[in-house]
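Shown here: the complex without one of its protein chains, the others still in place.
Here is chain A:
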Amino acid sequence: MIAYIIRRLLVAIPTILVLIIASFFLMHFAPGGPFTSERPLPPQVLANIEARYGLDQPLWKQLYDYLFNIIFHFDFGPSFKFKDRDVNDIIAQGFPISLTYGALSFLAASVVGISLGIAAAIRHNTWIDYVAVGLGIAAQALPNFIMGPILILTFTLWLGLLPGGGWNGGQWQYLIMPVIALSTSYMGSIARITRSSMLEVLNSNFIRTARAKGLPTRSVIWRHALKPTLLPVVSYLGPVFVYVLTGSVFVDIYFSTGGLGQAYVGSALSRDYAVLLGVTILYGTLTVVVNLLTDLAYAWFDPKIRY
């Protein structure tokens, strides 16, 4: 197990390195630069600015300096757009916000999704099943960019119950709509995966054995059926966790949360190279780590899996 983790981490390093290098070149090859503007800067001013940020160096040198500063100083560079902040500042300020929304959405999507799925499977072909499946499909059909406007019109404009956006130190009123918008469609998918997985498990031989030896339904479900049911769900939850963090781009922009999504999209549009690259590395690393955790979780859910 330990050896497996170490092996995986060693593979992760070149993966992230490739990600950095590919993003670095893609970014620099995109037309326009951080200081391209409608009012072209006089050549001297442009030269001064480029020298200040090292953009006058050849690309390989820029990449080398960039990697050097990350590895030895954990410094992801300055923002070209926001003079009083560097990339570390921007991530330190925005990521906790995105993480809060993301984690809450993940929790909401998995708890509600799994519960709905289990309820539907246990009461297969009853009204509970139909309602749960109906809700699941409806939720799946409502991506966050549809949910956002619906929620804001309902709760902010018509009912006047919730503020239409902002963060305000993470007060609960400000969290509700973004979390619903972000979690709904995943909730639907999780419910459907759980339901079909549970139905399959309930029809398998070891469950029939458990029932045959006279175990009450409750124990059959909780002690025997739940773990194998969750195996396919867990493999879906891993990517979902990454999606709710990166997918918060829309929610961050739509609800003006001050989260990292806004900074990410803004940096791509303004060619704020260091910010763009910094957030890409963060998201990339997160994906690698979460994938590893998902793989490790398999072993717990399925004793047949050994590392």
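Assume a residue touches a chain if its C-beta (ideal position, glycine included) is under 8 Å from a C-beta of that chain, and two chains touch if they have at least 3 such contacts; residues count from 1.
As a working rule, contacts and distances are computed from a predicted model.
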(Q) I want to check something: the complex is missing a chain, and I'd like its UniProt protein name from "Outer membrane cobalamin receptor protein", "Oligopeptide ABC transporter substrate-binding protein OppA", "Malonyl-ACP decarboxylase" or "Ring-1,2-phenylacetyl-CoA epoxidase subunit PaaA". (A) "Oligopeptide ABC transporter substrate-binding protein OppA"
Q | Per the touch definition above, residue among A:115, A:156, A:196 or A:235 touching the missing chain | A | A:156
Q. In the full complex, which residues of chain A touch the absent chain?
A. 30-33, 35-42, 44-45, 48-49, 51-52, 81-85, 90, 93-94, 148-149, 152-153, 156-157, 160, 163-167, 252-259, 262-263, 266, 269-271
